[in-house]
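Remarks on the structure that follows.
Complex shown without one protein chain; remaining protein chains in place.
Moving on, here comes chain A:
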Amino acid sequence: MENLKNHATAAEEFIKDEPRTDWHDETLWFVRQKRDLAAHTLPEWEELREWGSQIKNHTLSNLDEYLENFETNAQANGIKIHWAKDAEEHNQIIHKIITDNKFEKIVKSKSMLTEECHLNEFLIQKGIAVVDTDLGERIVQFRNEAPSHIVLPAIHLKKQDVSETFHKHLNTEKGNNDPQYLTEAARQHLRNHFVESELAITGVNFAVAETGGFVVCTNEGNADMGVNTAKIHIACMGMEKIIPKAEHLAVFLRLLTRSATGQPITTYSSHFNKPRPGQEMHIVIVDNGRSRQLGRADFRNSLKCIRCAACFNTCPVYRRSGGHSYHTAVAGPIGSILSPNLDMRANADLPFASTLCGSCSNVCPVKIDIHEQLWKWRQVLVNEGYVTTTKKIGMGGMAMVFAHPRLYRLLGSIGRKTIKWFPFFVNNKLNPWYKQRDMPEAPKESFRDWFKKQQK
């Protein structure tokens, strides 16, 4: 029933290196703290979150009309619109534009949608190479890995890893781990790709129905550099990226980067409205399961996500298990509620990769009830038969024990005695709870017995 590598087994692999796990945990927590500092600079922060949430709720409740408005206005500005119902169609559309123009020099800035659709792999199979231009994405591309975080794609790597990768691919000095030096090497290497690029692919952070334009946010300037050089720009957008008016961008641009990295805004918040003279601009609007998710009342709210990754950085499970454990394009808590919609069987493990502590929902800039949806997905997955037999039997057993007070008391008493007198019965490999944990010390009496004594 489960994948060969589910979250738990992949996480086990990740945490073998304890100092690295600690570093990962602390670094992401530091980013979370920067988010808090940035949020606290604005007295209206909570109201801003509420506005963001309501604008997204409104947009989803009128999504078809906004999509049509957007299309009409974008076309009037000379942009070509394509519609893709799934990942395959999205990839085909892009492939056709490339082959029709016989392009070979293609650059791509960060787009989680193209990761979701596995565009790079699709094009490689057709003999077409795409150069990822975000520094973190270029690093993982060299290493044949997927990004492990939607904002910080190479956060699972240390500078020594980057140094080795660049030594191999860019011939940088062996053992030079200076981030300044390594970034400069990437700058020189990618500059050559930029100035020669024929086609640039970007994502879309926000698409404005009223203007037919869209906004792309980066710190490095890689999206703008590629797009403003290339003859053709293709922007790939999930259809939930729509917002009604340009003035709503104020709300989202204020929320996005403060939530993501603690910056007040990204270096570039670029508004693309029309192609430059002689340039072609295309937008691919992608469904890929989003219209289905829109129909699930319990889960539609996940479509409000603006991909800031605040829920990743705050999540105690993500921080200690790494992005690759989630085996999907979007990891972390939000990924765990989006991915089961894409493939319930393959991603059945993800809603269980959470403590349900609720921190994700507390930091979400658009107030998605992430932890509640994780809990609801668990119920759907159990009902649909997508959990392992051991988990099913275990949960069934627990439900029975909790429903029968006498049985509960009896088992409690047996448990306390076992831990006290026969600890080897529980402190062994057959007990999954004992893995990486010590069993608790057994109390002398149960709470119930203690309470009854107090009553006397």
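Rule of thumb we're sticking to: a contact is a pair of C-beta atoms (placed from the backbone, for glycine too) under 8 Å apart; a residue touches a chain by one contact, two chains touch by 3 or more; residues count from 1.
The rule is short, and it goes like this: contacts and distances are computed from a predicted model.
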| item | value |
| --- | --- |
| Listed names "C-type cytochrome", "Beta-ketoacyl synthase-like N-terminal domain-containing protein", "LUD domain-containing protein" or "ABC transporter permease", with the criterion being the UniProt name of the chain not displayed | "LUD domain-containing protein" |
| Contact with the hidden chain (one of A:H58, A:H95, A:H118 or A:R320) | A:H58 |
| Hidden partner chain, touching residue among A:F142, A:Y268 or A:Y408 | A:Y268 |
| Positions on chain A where the hidden chain makes contact | 27, 30-31, 41-44, 47, 50-51, 54-55, 57-58, 60-64, 67-68, 77, 83-85, 89, 133-136, 139, 152-155, 157-159, 162, 179-180, 182-184, 187, 190-191, 194-196, 208, 211-213, 219-222, 224-225, 228-229, 239, 244, 246-247, 249-251, 253-254, 261, 263-277, 285, 287, 291-292, 294-295, 297, 300 |
